[in-house]
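Below: one structure, written as structure tokens.
Note that this complex is displayed minus one protein chain, with the remaining chains in position.
Entry: chain A
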Amino acid sequence: MFELLGIPPQVLLGQLLLGLINGSFYAVLSLGLAVIFGLLNIINFAHGALYMMAAFVAWMLLEYLGIGYWPALILAPLIVGAFGVLLERTMLSRLYHLDHLYGLLLTFGLALIIQGLFRNYYGISGLPYQIPEALSGGRNLGFMFLPNYRAWVVVASILVCFGTWFMIEKTRLGAYLRAATENPTLVGAFGINVPLMIMLTYGFGVALAGFAGVLAAPIYSVNPNMGADLIIVVFAVVVIGGMGSIMGAILTGYMLGLVEGLTRVFYPEGSAVVIFVIMAIVLLIKPEGLFGRTA
């Protein structure tokens, strides 16, 4: 058996798998950001807050209405997506003709307000949300114990990521979308309702964050800061992948999950910074990002 830098292969395999699991969250979140930026040119800083909101919605559905995990996996993203549509209609749509910075500041402010409200009502310690019965327990893979729920997270996120990519890059609807962002006036002239498409796109991007939020609820503490802790990393992922590149965001998400996982073995103290170091290097060498089309 080979051994890498004193780490036995079983341990390494285990850590790589864990990296893939964390990468799943990065991928789904950065995908949502990339969709919103790529098609709407909005830097959506409220993404983390909306991710947190979905986890809370899942908790509320269970607590107040007795609705369990599986329906919540569909309902919570829909509810949060609808909330996103509301934000887009009432606020964001007024800023399209202005510089990116305005959208960034608006969504950043919204994020702080949403987090503040949840903190005020539910405190900071977090709320319990159990893993669904069907996915509790786990299996022994020989090199590690893999909880069933984590395996589900990987499968679900891969399906959602590649489904989204396929829809945007390979279908007629996706083609309309891309065309509408390229030249809204011309596409509108063909009889396509461009504002509606843009609104639904934002709602969809937000729903992706919501989906990640529900996935996260049973394994991380459901608390108002859960999004704020994650969003900066996810932004770094998007920058490394290339702003607006759909496939770039997905692949970079998984890749950086793996890199972070390995750092946790070799130099755990550095695991919080490694992504930002990579970001700095990528920006220096290839400012448009690894998969970016234009700078």
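Heads up, the rule we're going with is that a residue touches a chain if its C-beta (ideal position, glycine included) is under 8 Å from a C-beta of that chain, and two chains touch if they have at least 3 such contacts; residues count from 1.
Here is the rule we go by: contacts and distances are computed from a predicted model.
S.K.: Which choice in "Histidine kinase", "ABC transporter permease", "Transketolase family protein" or "FdrA family protein" gives the name that UniProt lists for the one chain left out?
M.R.: "ABC transporter permease"
S.K.: Kindly state which of the options A:Met144, A:Ile192, A:Val259 or A:Ala280 is in contact with the chain not pictured.
M.R.: Per the contact definition at the top, the residue touching the missing chain is A:Met144.
S.K.: Which listed residue (A:Asn22, A:Asn44 or A:Thr107) would be found touching the missing chain in the intact complex?
M.R.: A:Asn22
S.K.: Which residue among A:Pro71, A:Gly109, A:Gly123 or A:Pro287 touches the omitted chain?
M.R.: Per the contact definition at the top, the residue touching the missing chain is A:Gly123.
S.K.: Return the single residue from A:Gly14, A:Gly32, A:Gly103 or A:Gly292 that touches the missing chain.
M.R.: The one listed residue touching the chain not shown is A:Gly14.
S.K.: Of A:Ala82, A:Leu104, A:Ala179 or A:Ile219, which residue touches the hidden chain?
M.R.: Of the candidates A:Ala82, A:Leu104, A:Ala179 or A:Ile219, A:Ile219 is in touch with the missing chain.
S.K.: Could you please point out the chain A residues that touch the chain left off the display?
M.R.: Interface with the chain not displayed, on the chain A side: 11, 14-15, 18-19, 21-22, 116, 119, 123-128, 130-131, 138, 144-145, 147, 149-150, 219-221, 223, 225-226, 229-230, 261, 264-265, 268-269, 271-273.
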